[in-house]
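One protein chain omitted, others in place.
The block that comes next holds chain A.
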Amino acid sequence: MSTSIIILIVLLVGAVGGYAAYQRGRQLRIERGMRPHSRPIYHASYVLSWAWVPSLLLLGTWLIASPILNEIQIRNAFPEDAVAEAGLTDDLAYGIVESIGVGLRSLPEDERDQIDEDTPIEDALPLFRQYGVAIASASQDWMLPLAIESNIWSTVSRWAMTIVVVLFAAGGAFYGYRNIRTRLRARNKVEKVVNVTLIVASSIAIMTTVGIVFSMLFESADFFSRVSAWEFFFGTTWEPRFSAAGSGGETGQFGLIPLLAGTLYIGAVAMAVAVPIGLFAAIYMAEYADNRTRSVAKPLLEVLAGIPTIVYGFFALVTVGPFFRDLSAQISGLLTGNYSAFIQAQSVLTAGCVMGIMLIPFVSSLSDDIITSVPRSLRDGSLGLGATRSETVKRVILPAALPGIVSALLLTASRAIGETMIVVLAAGVAANLTINPFEAMTTITVKIVQQLTGDLEFTSPQTLVAFALGITLFVITLCLNVYALYIVRKYKEQYE
């Protein structure tokens, strides 16, 4: 029986139990003539929890554990030496057994019955192929019985699971229902379930982060065992030559500096565009605009945030880039008589400007919320002393909103650093090291994409470098966030 049907049954059992508990809770009040400790809805939730939680936990554990146990069993059953004789590794052999299993399952019943443990594998293979399952030619006769055994194991395991889980659900519901009485503190128990659920949810978020960081760390460690850290962090040349398969030897140069410089440079230009415009727009919206203007302008501004970044990239490629190039040609023509463009079509400037436009709605809508949340009384206090609006903004509102604005800006900076699509299209993929904003540069994220697209094994420095780049990016963003927290805390101490 498929997992989703099992889940459905469990949910149904819980719902029925919950409904019964609800009715029982109401009945209690009538029967005993006194108010039970908890309202019927809590009795229902109590029974629901008993029905759902243990059975679903069991289901999850079973789903994870059963294939693992199965695999261990099969691997132990490999005939000694046969694996090595066939020139296979254990992993490969197990893979083949698994796919034979898949092949068996895809056969119609009458054809499957013809195959038993003694059938030579050569007879079975054409049948599998006929039903769309291709199996490696290294398959051996001894694999077929193992595959059959494995399939039987999984079927039995699944039936057992279905029965046990449904029994758990019903048992839980029954147990919970039996417990219902006037004194039952269902309300407090449900509170505990809620509490644990919330803790589990946040742990999942945290564990995922930790997991990702660790996997990046391990892969990066692998990379740094092949390329020296010094060369990576301080190298000024990025040239990870993709060596032809098997040639080995040449590993190329993995200098981070050009990418880091490009990332920070483009990010800085973007922030230089986005921060003033976004902040001023936010101040206008929050302090000056009347309700009507705000109700029209704010959604319009936020539409900008809904445009996918690839569209901005497109816009940079076909409009902004050529515009800057032609403009620079005109300017140099006017100045020197020589109409050669000094701004390349793909440049730091183009990428920065377009990315800045993309970031405006972030800056403005985050800052707007923060500015609006500055208490009205401070505004009134300043205006009541005869300050103009702009004096009030500059001297009272912005200082009061500063911690929030700083963290909003750092959040925006993190986005700028992580942006990829705009850079690919607007600044190109050439890892130059330059201080001229009119030339092309590229960023860390672009190179990560470049290193990982293509048919590569995750064993060469050319691909592993992506993890080193990723962890570098992560550390930069982390530092930004920590710094934001520091500023906010320092400011709070001062003024609260």
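Quick notes on this structure:
Keep this in mind: a residue touches a chain if its C-beta (ideal position, glycine included) is under 8 Å from a C-beta of that chain, and two chains touch if they have at least 3 such contacts; residues count from 1.
FYI, contacts and distances are computed from a predicted model.
UniProt lists the omitted chain of the complex under the protein name "ATP/GTP-binding site motif A (P-loop):ABC transporter:AAA ATPase" (options: "Oxidoreductase", "ATP/GTP-binding site motif A (P-loop):ABC transporter:AAA ATPase", "3-isopropylmalate dehydratase" or "Cyclohexanecarboxyl-CoA dehydrogenase"). For the chain left out of this panel, the touching residue among A:P120, A:G386 or A:G454 is A:G386. Listed residues A:P399, A:G418 or A:P437: the one in touch with the omitted chain is A:P399.
For chain A, the list of residues touching the undisplayed chain reads 290-291, 375, 377-388, 391, 395-396, 399-400, 494-496.
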